[in-house]
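Partial view: only certain chains, each at its native spot in the assembly.
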(Lines give C-alpha, C1' and ligand atoms only; values in the text may rest on other atoms or scores of the structure.)
Protein backbone atom coordinates (compact mmCIF):
# COMPACT_ATOMS: atom_id res chain seq x y z
CA UNK A 1 0.00 0.00 0.00
CA UNK A 2 1.42 3.40 -0.91
CA UNK A 3 0.80 6.90 0.26
CA UNK A 4 -0.67 9.66 -1.81
CA UNK A 5 2.57 11.15 -3.08
CA UNK A 6 5.50 9.51 -4.78
CA UNK A 7 9.17 9.44 -3.74
CA UNK A 8 11.10 12.22 -2.06
CA UNK A 9 10.32 14.38 0.94
CA UNK A 10 6.88 13.70 2.34
CA UNK A 11 4.53 16.61 2.83
CA UNK A 12 2.37 16.06 5.91
CA UNK A 13 -0.61 18.25 6.82
CA UNK A 14 -1.40 18.58 10.52
CA UNK A 15 -5.03 19.41 11.36
CA UNK A 16 -5.37 20.06 15.08
CA UNK A 17 -8.66 20.43 16.90
CA UNK A 18 -8.15 23.95 18.26
CA UNK A 19 -10.17 23.25 21.38
CA UNK A 20 -8.47 20.00 22.27
CA UNK A 21 -4.85 20.87 21.52
CA UNK A 22 -5.21 24.23 23.16
CA UNK A 23 -1.62 25.37 23.45
CA UNK A 24 -0.62 23.45 20.32
CA UNK A 25 1.57 21.21 22.46
CA UNK A 26 0.94 18.07 20.46
CA UNK A 27 0.97 19.99 17.16
CA UNK A 28 4.41 21.36 17.99
CA UNK A 29 5.68 18.00 19.16
CA UNK A 30 4.60 16.22 15.99
CA UNK A 31 5.83 19.04 13.79
CA UNK A 32 9.30 18.71 15.27
CA UNK A 33 9.18 14.96 14.92
CA UNK A 34 8.17 15.18 11.27
CA UNK A 35 11.07 17.52 10.57
CA UNK A 36 13.41 15.11 12.29
CA UNK A 37 12.08 12.45 9.98
CA UNK A 38 12.80 14.71 7.02
CA UNK A 39 9.17 15.36 6.27
CA UNK A 40 7.72 18.73 5.40
CA UNK A 41 4.96 19.54 7.90
CA UNK A 42 2.29 22.14 7.16
CA UNK A 43 -0.68 23.70 8.89
CA UNK A 44 -3.66 25.75 7.81
CA UNK A 45 -2.98 29.50 7.75
CA UNK A 46 -5.35 29.92 10.67
CA UNK A 47 -3.75 27.28 12.85
CA UNK A 48 -0.26 28.41 11.91
CA UNK A 49 -1.06 31.94 12.97
CA UNK A 50 -2.65 30.92 16.26
CA UNK A 51 0.27 28.65 17.03
CA UNK A 52 2.87 31.26 16.13
CA UNK A 53 4.17 28.94 13.42
CA UNK A 54 3.47 31.13 10.41
CA UNK A 55 6.30 29.59 8.42
CA UNK A 56 4.39 26.30 8.24
CA UNK A 57 1.11 27.82 7.06
CA UNK A 58 -0.23 26.95 3.64
CA UNK A 59 -3.47 27.42 1.73
CA UNK A 60 -6.27 25.05 2.72
CA UNK A 61 -6.62 23.62 -0.77
CA UNK A 62 -2.90 22.87 -0.96
CA UNK A 63 -2.97 21.36 2.49
CA UNK A 64 -5.71 18.86 1.64
CA UNK A 65 -4.64 18.24 -1.95
CA UNK A 66 -0.87 18.15 -1.89
CA UNK A 67 -0.11 16.42 1.40
CA UNK A 68 1.14 12.86 1.23
CA UNK A 69 -0.96 12.24 4.27
CA UNK A 70 -2.89 14.24 6.83
CA UNK A 71 -2.71 13.98 10.58
CA UNK A 72 -6.06 14.63 12.26
CA UNK A 73 -5.35 15.69 15.84
CA UNK A 74 -8.49 15.36 17.93
CA UNK A 75 -11.26 12.79 18.04
CA UNK A 76 -13.57 11.12 15.58
CA UNK A 77 -15.35 14.46 15.13
CA UNK A 78 -12.15 16.20 14.03
CA UNK A 79 -11.41 13.38 11.60
CA UNK A 80 -14.91 13.61 10.09
CA UNK A 81 -14.25 17.22 9.12
CA UNK A 82 -10.83 16.38 7.70
CA UNK A 83 -12.44 13.49 5.85
CA UNK A 84 -15.05 15.65 4.13
CA UNK A 85 -12.46 18.25 3.09
CA UNK A 86 -9.82 15.81 1.86
CA UNK A 87 -12.20 13.41 0.13
CA UNK A 88 -12.08 15.16 -3.25
CA UNK A 89 -8.32 14.55 -3.35
CA UNK A 90 -8.26 11.09 -1.79
CA UNK A 91 -5.55 12.13 0.67
CA UNK A 92 -5.07 9.51 3.42
CA UNK A 93 -5.75 10.48 7.03
CA UNK A 94 -3.95 9.33 10.15
CA UNK A 95 -6.16 10.01 13.18
CA UNK A 96 -4.37 10.78 16.42
CA UNK A 97 -6.74 10.69 19.33
CA UNK A 98 -6.53 13.49 21.91
CA UNK A 99 -9.48 12.29 23.96
CA UNK A 100 -11.46 9.11 24.38
CA UNK A 101 -11.26 6.02 22.23
CA UNK A 102 -12.60 6.47 18.71
CA UNK A 103 -13.67 4.34 15.78
CA UNK A 104 -11.66 6.28 13.20
CA UNK A 105 -8.56 7.43 15.03
CA UNK A 106 -5.60 5.10 14.73
CA UNK A 107 -3.65 5.84 17.89
CA UNK A 108 -3.66 7.84 21.10
CA UNK A 109 -1.42 10.86 21.29
CA UNK A 110 1.26 9.04 23.25
CA UNK A 111 1.71 6.71 20.31
CA UNK A 112 1.69 9.42 17.66
CA UNK A 113 5.36 9.18 16.80
CA UNK A 114 5.12 5.43 16.67
CA UNK A 115 2.19 5.72 14.25
CA UNK A 116 4.05 8.23 12.07
CA UNK A 117 7.01 5.82 11.91
CA UNK A 118 4.70 3.03 10.77
CA UNK A 119 3.13 5.21 8.11
CA UNK A 120 6.52 6.35 6.80
CA UNK A 121 7.68 2.73 6.76
CA UNK A 122 4.61 1.69 4.78
CA UNK A 123 3.54 -0.57 7.65
CA UNK A 124 -0.18 0.19 7.77
CA UNK A 125 -3.55 -0.64 6.27
CA UNK A 126 -5.73 1.76 4.35
CA UNK A 127 -9.48 1.62 4.84
CA UNK A 128 -11.53 3.22 2.11
CA UNK A 129 -14.76 4.31 3.73
CA UNK A 130 -17.78 5.11 1.58
CA UNK A 131 -19.29 8.58 1.89
CA UNK A 132 -22.67 10.12 1.14
CA UNK A 133 -23.52 12.99 -1.13
CA UNK A 134 -26.70 15.01 -0.59
CA UNK A 135 -28.68 17.54 -2.56
CA UNK A 136 -31.37 19.78 -1.10
CA UNK A 137 -33.80 21.04 -3.69
CA UNK A 138 -37.06 22.74 -4.47
CA UNK A 139 -38.23 24.05 -7.80
CA UNK A 140 -36.58 27.33 -6.95
CA UNK A 141 -33.33 26.59 -5.22
CA UNK A 142 -30.75 23.88 -5.03
CA UNK A 143 -27.91 23.14 -2.60
CA UNK A 144 -25.60 20.57 -4.10
CA UNK A 145 -22.47 18.70 -3.23
CA UNK A 146 -23.03 18.15 0.47
CA UNK A 147 -20.58 15.44 1.52
CA UNK A 148 -20.78 13.27 4.64
CA UNK A 149 -18.65 10.49 6.02
CA UNK A 150 -20.99 9.55 8.88
CA UNK A 151 -24.50 10.66 8.08
CA UNK A 152 -26.95 13.10 6.60
CA UNK A 153 -29.56 13.95 9.25
CA UNK A 154 -32.82 15.76 8.74
CA UNK A 155 -34.15 16.99 12.08
CA UNK A 156 -37.00 19.20 13.24
CA UNK A 157 -36.55 22.77 14.43
CA UNK A 158 -36.38 23.53 18.10
CA UNK A 159 -40.06 24.02 18.82
CA UNK A 160 -41.99 20.94 19.45
CA UNK A 161 -43.43 20.73 15.98
CA UNK A 162 -43.07 17.26 14.56
CA UNK A 163 -41.65 16.81 11.07
CA UNK A 164 -43.55 14.89 8.44
CA UNK A 165 -41.70 13.34 5.53
CA UNK A 166 -42.14 10.85 2.75
CA UNK A 167 -39.31 8.42 2.12
CA UNK A 168 -38.53 6.93 -1.27
CA UNK A 169 -35.82 4.46 -2.31
CA UNK A 170 -35.01 4.69 -6.02
CA UNK A 171 -38.29 6.54 -6.50
CA UNK A 172 -40.27 3.72 -4.93
CA UNK A 173 -42.43 5.07 -2.12
CA UNK A 174 -41.44 3.53 1.21
CA UNK A 175 -43.42 5.28 3.91
CA UNK A 176 -44.61 8.53 5.44
CA UNK A 177 -43.14 9.27 8.83
CA UNK A 178 -43.95 11.76 11.55
CA UNK A 179 -40.81 11.98 13.65
CA UNK A 180 -38.14 14.17 15.19
CA UNK A 181 -36.09 13.42 12.10
CA UNK A 182 -34.38 10.80 10.01
CA UNK A 183 -30.74 9.66 9.78
CA UNK A 184 -29.24 8.35 6.56
CA UNK A 185 -25.86 6.84 7.41
CA UNK A 186 -22.86 5.01 6.03
CA UNK A 187 -21.36 2.00 7.80
CA UNK A 188 -18.87 4.45 9.35
CA UNK A 189 -21.78 6.52 10.71
CA UNK A 190 -23.78 3.50 11.85
CA UNK A 191 -22.04 3.52 15.23
CA UNK A 192 -22.70 7.23 15.77
CA UNK A 193 -26.11 8.95 15.90
CA UNK A 194 -27.75 6.02 14.12
CA UNK A 195 -26.95 3.72 17.03
CA UNK A 196 -28.39 6.19 19.56
CA UNK A 197 -31.58 6.33 17.54
CA UNK A 198 -31.93 2.56 17.60
CA UNK A 199 -30.37 1.69 14.24
CA UNK A 200 -28.23 -1.36 13.51
CA UNK A 201 -24.45 -1.58 13.36
CA UNK A 202 -23.30 -1.87 9.74
CA UNK A 203 -20.00 -3.69 9.09
CA UNK A 204 -17.44 -1.02 8.23
CA UNK A 205 -16.62 -2.29 4.76
CA UNK A 206 -20.13 -3.27 3.67
CA UNK A 207 -21.49 -1.25 0.78
CA UNK A 208 -24.78 -0.31 2.39
CA UNK A 209 -26.78 2.62 3.74
CA UNK A 210 -29.15 2.65 6.73
CA UNK A 211 -32.24 4.85 7.02
CA UNK A 212 -33.23 5.31 10.67
CA UNK A 213 -36.11 7.44 11.97
CA UNK A 214 -35.56 9.51 15.13
CA UNK A 215 -38.35 9.18 17.72
CA UNK A 216 -41.00 8.29 15.16
CA UNK A 217 -44.60 8.93 16.16
CA UNK A 218 -45.71 5.89 14.26
CA UNK A 219 -44.38 3.02 16.25
CA UNK A 220 -44.12 0.76 13.27
CA UNK A 221 -41.07 2.47 11.89
CA UNK A 222 -37.79 0.62 11.85
CA UNK A 223 -34.40 1.09 10.29
CA UNK A 224 -34.25 0.09 6.65
CA UNK A 225 -30.92 -1.04 5.23
CA UNK A 226 -30.45 -0.57 1.48
CA UNK A 227 -27.59 -1.03 -0.98
CA UNK A 228 -24.97 1.67 -1.42
CA UNK A 229 -26.19 1.94 -5.00
CA UNK A 230 -29.72 2.87 -3.95
CA UNK A 231 -30.80 6.50 -3.91
CA UNK A 232 -32.71 7.70 -0.86
CA UNK A 233 -35.10 10.60 -1.33
CA UNK A 234 -36.80 12.40 1.55
CA UNK A 235 -39.66 14.75 0.80
CA UNK A 236 -40.02 17.04 3.80
CA UNK A 237 -43.18 18.90 4.81
CA UNK A 238 -45.35 17.35 2.14
CA UNK A 239 -48.51 18.73 3.77
CA UNK A 240 -47.69 21.49 6.22
CA UNK A 241 -44.67 23.64 6.86
CA UNK A 242 -42.21 23.24 9.68
CA UNK A 243 -38.63 24.33 10.17
CA UNK A 244 -36.00 21.69 9.76
CA UNK A 245 -32.23 21.28 9.65
CA UNK A 246 -30.17 19.19 7.27
CA UNK A 247 -26.78 18.36 8.72
CA UNK A 248 -23.75 16.49 7.43
CA UNK A 249 -21.85 14.54 10.11
CA UNK A 250 -23.59 16.83 12.62
CA UNK A 251 -21.12 19.54 11.63
CA UNK A 252 -22.21 21.35 8.47
CA UNK A 253 -25.84 22.41 8.77
CA UNK A 254 -28.57 24.14 6.77
CA UNK A 255 -31.72 25.35 8.48
CA UNK A 256 -34.64 25.57 6.12
CA UNK A 257 -38.39 25.74 5.95
CA UNK A 258 -41.10 24.83 3.46
CA UNK A 259 -41.52 21.77 1.30
CA UNK A 260 -38.11 20.49 0.27
CA UNK A 261 -36.63 17.37 -1.23
CA UNK A 262 -33.36 15.94 0.05
CA UNK A 263 -31.69 13.30 -2.08
CA UNK A 264 -28.93 11.18 -0.62
CA UNK A 265 -26.72 8.75 -2.47
CA UNK A 266 -23.28 7.24 -2.30
CA UNK A 267 -20.63 9.86 -3.05
CA UNK A 268 -18.06 9.13 -5.70
CA UNK A 269 -15.45 10.16 -3.11
CA UNK A 270 -14.08 7.91 -0.40
CA UNK A 271 -12.33 8.74 2.85
CA UNK A 272 -8.98 6.97 3.11
CA UNK A 273 -8.32 6.18 6.74
CA UNK A 274 -4.89 4.97 7.80
CA UNK A 275 -4.90 2.14 10.30
CA UNK A 276 -1.69 1.42 12.20
CA UNK A 277 -2.93 -0.67 15.10
CA UNK A 278 -4.36 -4.17 15.04
CA UNK A 279 -7.45 -3.34 17.07
CA UNK A 280 -10.52 -4.51 15.17
CA UNK A 281 -13.73 -2.59 14.59
CA UNK A 282 -15.50 -5.00 16.95
CA UNK A 283 -12.90 -4.44 19.67
CA UNK A 284 -13.71 -0.75 19.61
CA UNK A 285 -17.43 -1.41 19.36
CA UNK A 286 -17.44 -3.62 22.44
CA UNK A 287 -15.51 -1.02 24.43
CA UNK A 288 -17.75 1.82 23.25
CA UNK A 289 -20.99 0.00 23.87
CA UNK A 290 -20.08 -0.94 27.39
CA UNK A 291 -19.28 2.78 27.80
CA UNK B 1 -70.19 13.27 40.23
CA UNK B 2 -70.81 16.99 40.16
CA UNK B 3 -69.57 19.87 38.14
CA UNK B 4 -67.50 22.70 39.43
CA UNK B 5 -70.27 25.12 40.22
CA UNK B 6 -73.42 24.66 42.21
CA UNK B 7 -77.05 25.10 41.17
CA UNK B 8 -78.38 27.71 38.77
CA UNK B 9 -77.29 28.81 35.33
CA UNK B 10 -74.15 27.06 34.23
CA UNK B 11 -71.25 29.17 33.05
CA UNK B 12 -69.38 27.38 30.25
CA UNK B 13 -66.04 28.57 28.88
CA UNK B 14 -65.33 27.78 25.23
CA UNK B 15 -61.64 27.55 24.29
CA UNK B 16 -61.31 27.13 20.55
CA UNK B 17 -58.06 26.28 18.75
CA UNK B 18 -57.89 29.36 16.54
CA UNK B 19 -56.18 27.45 13.73
CA UNK B 20 -58.55 24.53 13.68
CA UNK B 21 -61.88 26.35 14.12
CA UNK B 22 -60.86 29.01 11.68
CA UNK B 23 -64.13 30.79 11.02
CA UNK B 24 -65.40 29.99 14.53
CA UNK B 25 -68.09 27.81 12.97
CA UNK B 26 -68.07 25.21 15.74
CA UNK B 27 -67.55 27.88 18.42
CA UNK B 28 -70.65 29.70 17.19
CA UNK B 29 -72.66 26.53 16.91
CA UNK B 30 -71.87 25.41 20.46
CA UNK B 31 -72.37 28.92 21.83
CA UNK B 32 -75.90 28.97 20.39
CA UNK B 33 -76.55 25.50 21.71
CA UNK B 34 -75.39 26.43 25.20
CA UNK B 35 -77.71 29.46 25.22
CA UNK B 36 -80.59 27.24 24.13
CA UNK B 37 -79.73 25.02 27.10
CA UNK B 38 -79.86 28.09 29.36
CA UNK B 39 -76.15 28.09 29.98
CA UNK B 40 -73.98 31.19 29.95
CA UNK B 41 -71.20 30.71 27.39
CA UNK B 42 -68.04 32.75 27.49
CA UNK B 43 -64.85 33.16 25.48
CA UNK B 44 -61.47 34.71 26.06
CA UNK B 45 -61.32 38.40 25.13
CA UNK B 46 -59.03 37.54 22.23
CA UNK B 47 -61.23 34.84 20.79
CA UNK B 48 -64.38 36.89 21.34
CA UNK B 49 -62.90 39.79 19.43
CA UNK B 50 -61.66 37.65 16.54
CA UNK B 51 -65.03 35.93 16.32
CA UNK B 52 -66.98 39.18 16.47
CA UNK B 53 -68.63 37.94 19.66
CA UNK B 54 -67.40 40.65 22.01
CA UNK B 55 -70.41 40.32 24.31
CA UNK B 56 -69.21 36.86 25.35
CA UNK B 57 -65.67 37.89 26.16
CA UNK B 58 -64.40 37.64 29.69
CA UNK B 59 -61.07 37.87 31.48
CA UNK B 60 -58.90 34.81 31.20
CA UNK B 61 -58.74 34.27 34.93
CA UNK B 62 -62.53 34.41 35.24
CA UNK B 63 -62.91 32.09 32.30
CA UNK B 64 -60.74 29.37 33.82
CA UNK B 65 -61.78 29.93 37.42
CA UNK B 66 -65.46 30.64 37.33
CA UNK B 67 -66.71 28.35 34.58
CA UNK B 68 -68.71 25.31 35.64
CA UNK B 69 -66.89 23.50 32.91
CA UNK B 70 -64.68 24.31 29.96
CA UNK B 71 -65.04 23.14 26.39
CA UNK B 72 -61.69 22.60 24.69
CA UNK B 73 -62.28 22.81 20.93
CA UNK B 74 -59.36 21.26 19.08
CA UNK B 75 -57.21 18.24 19.68
CA UNK B 76 -55.21 16.79 22.56
CA UNK B 77 -52.75 19.67 22.14
CA UNK B 78 -55.46 22.27 22.70
CA UNK B 79 -56.69 20.42 25.75
CA UNK B 80 -53.18 20.25 27.22
CA UNK B 81 -53.02 24.05 27.18
CA UNK B 82 -56.48 24.36 28.72
CA UNK B 83 -55.46 21.76 31.28
CA UNK B 84 -52.41 23.70 32.44
CA UNK B 85 -54.34 26.96 32.73
CA UNK B 86 -57.38 25.54 34.49
CA UNK B 87 -55.50 23.22 36.82
CA UNK B 88 -55.13 25.78 39.64
CA UNK B 89 -58.94 26.02 39.82
CA UNK B 90 -59.77 22.38 39.17
CA UNK B 91 -62.31 23.33 36.51
CA UNK B 92 -63.42 20.25 34.51
CA UNK B 93 -62.70 20.10 30.80
CA UNK B 94 -64.82 18.61 28.05
CA UNK B 95 -62.62 17.98 25.00
CA UNK B 96 -64.32 18.25 21.62
CA UNK B 97 -62.12 16.89 18.89
CA UNK B 98 -61.82 18.91 15.68
CA UNK B 99 -59.25 16.64 14.08
CA UNK B 100 -58.02 13.10 14.53
CA UNK B 101 -58.81 10.78 17.41
CA UNK B 102 -57.29 11.82 20.71
CA UNK B 103 -56.58 10.34 24.11
CA UNK B 104 -58.04 13.24 26.05
CA UNK B 105 -60.89 14.55 23.92
CA UNK B 106 -64.27 13.06 24.76
CA UNK B 107 -66.13 13.37 21.48
CA UNK B 108 -65.81 14.42 17.86
CA UNK B 109 -67.36 17.71 16.85
CA UNK B 110 -70.45 16.08 15.38
CA UNK B 111 -71.28 14.72 18.81
CA UNK B 112 -70.55 17.96 20.67
CA UNK B 113 -74.18 18.76 21.48
CA UNK B 114 -74.73 15.18 22.59
CA UNK B 115 -71.71 15.46 24.89
CA UNK B 116 -72.94 18.79 26.32
CA UNK B 117 -76.32 17.20 27.04
CA UNK B 118 -74.63 14.38 28.90
CA UNK B 119 -72.54 16.78 30.95
CA UNK B 120 -75.55 18.90 31.86
CA UNK B 121 -77.46 15.76 32.80
CA UNK B 122 -74.61 14.62 35.03
CA UNK B 123 -74.16 11.53 32.86
CA UNK B 124 -70.36 11.42 32.62
CA UNK B 125 -67.21 10.30 34.34
CA UNK B 126 -64.49 12.57 35.62
CA UNK B 127 -60.89 11.50 35.27
CA UNK B 128 -58.44 13.25 37.54
CA UNK B 129 -55.12 13.17 35.78
CA UNK B 130 -51.93 13.82 37.71
CA UNK B 131 -49.71 16.67 36.54
CA UNK B 132 -46.06 17.59 36.95
CA UNK B 133 -44.52 20.69 38.39
CA UNK B 134 -41.01 21.75 37.43
CA UNK B 135 -38.47 24.22 38.74
CA UNK B 136 -35.41 25.37 36.81
CA UNK B 137 -32.69 26.70 39.04
CA UNK B 138 -29.13 27.78 39.43
CA UNK B 139 -27.61 29.63 42.34
CA UNK B 140 -28.52 32.87 40.62
CA UNK B 141 -31.90 32.43 39.04
CA UNK B 142 -35.02 30.38 39.50
CA UNK B 143 -38.03 29.66 37.28
CA UNK B 144 -40.78 28.16 39.35
CA UNK B 145 -44.27 26.85 38.93
CA UNK B 146 -43.94 25.24 35.50
CA UNK B 147 -46.96 22.95 35.13
CA UNK B 148 -47.33 20.06 32.70
CA UNK B 149 -50.06 17.54 32.04
CA UNK B 150 -48.06 15.41 29.59
CA UNK B 151 -44.39 15.90 30.17
CA UNK B 152 -41.40 18.04 31.02
CA UNK B 153 -38.79 17.58 28.30
CA UNK B 154 -35.19 18.71 28.39
CA UNK B 155 -33.74 18.68 24.89
CA UNK B 156 -30.53 19.82 23.26
CA UNK B 157 -30.23 22.96 21.17
CA UNK B 158 -30.34 22.79 17.41
CA UNK B 159 -26.68 22.24 16.72
CA UNK B 160 -25.50 18.73 16.97
CA UNK B 161 -24.01 19.14 20.40
CA UNK B 162 -25.05 16.33 22.66
CA UNK B 163 -26.44 17.12 26.13
CA UNK B 164 -24.92 15.60 29.20
CA UNK B 165 -26.94 15.32 32.37
CA UNK B 166 -26.97 13.59 35.71
CA UNK B 167 -30.25 12.11 36.89
CA UNK B 168 -31.22 11.76 40.53
CA UNK B 169 -34.34 10.29 42.11
CA UNK B 170 -34.96 11.63 45.61
CA UNK B 171 -31.35 12.81 45.67
CA UNK B 172 -30.10 9.31 44.95
CA UNK B 173 -27.77 9.39 41.95
CA UNK B 174 -29.18 7.28 39.11
CA UNK B 175 -26.96 7.78 36.08
CA UNK B 176 -25.16 10.19 33.79
CA UNK B 177 -26.55 10.32 30.29
CA UNK B 178 -25.31 11.77 27.04
CA UNK B 179 -28.38 12.11 24.88
CA UNK B 180 -30.55 14.34 22.75
CA UNK B 181 -32.62 14.89 25.87
CA UNK B 182 -34.80 13.36 28.52
CA UNK B 183 -38.57 13.14 28.95
CA UNK B 184 -40.22 13.08 32.35
CA UNK B 185 -43.85 12.19 31.84
CA UNK B 186 -47.14 11.49 33.56
CA UNK B 187 -49.31 8.51 32.61
CA UNK B 188 -51.25 10.96 30.41
CA UNK B 189 -48.04 11.92 28.64
CA UNK B 190 -46.75 8.35 28.37
CA UNK B 191 -48.55 7.86 25.06
CA UNK B 192 -47.12 11.07 23.59
CA UNK B 193 -43.44 11.91 23.11
CA UNK B 194 -42.40 9.25 25.62
CA UNK B 195 -43.77 6.51 23.40
CA UNK B 196 -41.91 7.84 20.34
CA UNK B 197 -38.71 7.81 22.36
CA UNK B 198 -39.19 4.16 23.28
CA UNK B 199 -40.80 4.58 26.69
CA UNK B 200 -43.53 2.36 28.14
CA UNK B 201 -47.27 3.03 28.26
CA UNK B 202 -48.32 3.95 31.79
CA UNK B 203 -51.89 3.13 32.81
CA UNK B 204 -53.79 6.41 32.87
CA UNK B 205 -54.76 6.31 36.52
CA UNK B 206 -51.51 4.89 37.92
CA UNK B 207 -49.65 7.25 40.25
CA UNK B 208 -46.31 6.99 38.51
CA UNK B 209 -43.76 8.97 36.50
CA UNK B 210 -41.54 7.70 33.66
CA UNK B 211 -38.05 9.02 32.91
CA UNK B 212 -37.12 8.27 29.28
CA UNK B 213 -33.88 9.31 27.55
CA UNK B 214 -34.09 10.55 23.95
CA UNK B 215 -31.51 8.93 21.62
CA UNK B 216 -29.03 8.21 24.39
CA UNK B 217 -25.43 7.76 23.36
CA UNK B 218 -24.96 5.17 26.01
CA UNK B 219 -26.96 2.24 24.82
CA UNK B 220 -27.56 0.95 28.27
CA UNK B 221 -30.13 3.57 29.09
CA UNK B 222 -33.71 2.56 29.50
CA UNK B 223 -36.87 4.15 30.79
CA UNK B 224 -37.12 4.18 34.55
CA UNK B 225 -40.56 4.22 36.14
CA UNK B 226 -40.80 5.75 39.61
CA UNK B 227 -43.59 6.59 42.03
CA UNK B 228 -45.55 9.80 41.69
CA UNK B 229 -44.18 10.71 45.10
CA UNK B 230 -40.59 10.55 43.94
CA UNK B 231 -38.75 13.72 42.99
CA UNK B 232 -36.73 13.65 39.78
CA UNK B 233 -33.76 15.98 39.54
CA UNK B 234 -31.81 16.55 36.35
CA UNK B 235 -28.49 18.34 36.52
CA UNK B 236 -27.71 19.63 33.03
CA UNK B 237 -24.27 20.40 31.64
CA UNK B 238 -22.39 19.19 34.70
CA UNK B 239 -19.07 19.36 32.84
CA UNK B 240 -19.35 21.50 29.73
CA UNK B 241 -21.87 24.03 28.48
CA UNK B 242 -24.44 23.42 25.79
CA UNK B 243 -27.72 25.11 24.92
CA UNK B 244 -30.85 23.31 25.94
CA UNK B 245 -34.60 23.76 26.06
CA UNK B 246 -36.99 22.88 28.85
CA UNK B 247 -40.52 22.45 27.58
CA UNK B 248 -43.84 21.72 29.24
CA UNK B 249 -46.19 19.60 27.14
CA UNK B 250 -44.10 20.69 24.14
CA UNK B 251 -45.88 24.05 24.34
CA UNK B 252 -44.33 26.32 26.94
CA UNK B 253 -40.58 26.46 26.44
CA UNK B 254 -37.48 27.99 28.01
CA UNK B 255 -34.19 28.01 26.12
CA UNK B 256 -31.21 28.22 28.41
CA UNK B 257 -27.51 27.59 28.63
CA UNK B 258 -24.98 26.79 31.33
CA UNK B 259 -25.16 24.42 34.24
CA UNK B 260 -28.73 24.19 35.46
CA UNK B 261 -30.81 21.98 37.69
CA UNK B 262 -34.35 21.01 36.76
CA UNK B 263 -36.46 19.46 39.45
CA UNK B 264 -39.67 17.69 38.53
CA UNK B 265 -42.27 16.34 40.89
CA UNK B 266 -45.95 15.62 41.03
CA UNK B 267 -47.96 18.86 41.01
CA UNK B 268 -50.53 19.43 43.69
CA UNK B 269 -52.96 20.30 40.87
CA UNK B 270 -54.87 17.78 38.81
CA UNK B 271 -56.50 18.11 35.42
CA UNK B 272 -60.15 17.11 35.55
CA UNK B 273 -61.09 15.55 32.24
CA UNK B 274 -64.75 14.89 31.45
CA UNK B 275 -65.43 11.56 29.78
CA UNK B 276 -68.80 11.09 28.07
CA UNK B 277 -68.13 8.12 25.83
CA UNK B 278 -67.47 4.53 26.81
CA UNK B 279 -64.34 4.10 24.71
CA UNK B 280 -61.54 2.85 26.91
CA UNK B 281 -57.97 4.11 27.06
CA UNK B 282 -56.85 0.85 25.44
CA UNK B 283 -59.36 1.24 22.60
CA UNK B 284 -57.78 4.57 21.72
CA UNK B 285 -54.28 3.19 22.23
CA UNK B 286 -54.85 0.30 19.82
CA UNK B 287 -56.22 2.66 17.18
CA UNK B 288 -53.37 5.14 17.64
CA UNK B 289 -50.63 2.54 17.61
CA UNK B 290 -51.82 0.93 14.40
CA UNK B 291 -51.83 4.51 13.01
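The letters A and B name the chains in turn, as written, and every chain counts its residues from 1.
Everything below uses one rule, namely that contacts are C-beta pairs under 8 Å (C-beta built on N, C-alpha and C of every residue); 3 or more make two chains touch, one makes a residue touch a chain.
Computed from a predicted structure; not experimentally measured.
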Full count of same-sequence chains in the assembly - 2 placed in this view: 4
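Methods note: only the chains that are shown with their structure count from here on.
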Separation of chain A from chain B, taking each centre as the mean of its C-alpha atoms, in whole Å: 40
Partner chain A, residues of chain B touching it in the complex: 153, 155, 157-160, 179-180, 193, 195-198, 214-220, 245, 247, 250-251, 253, 255, 289-291
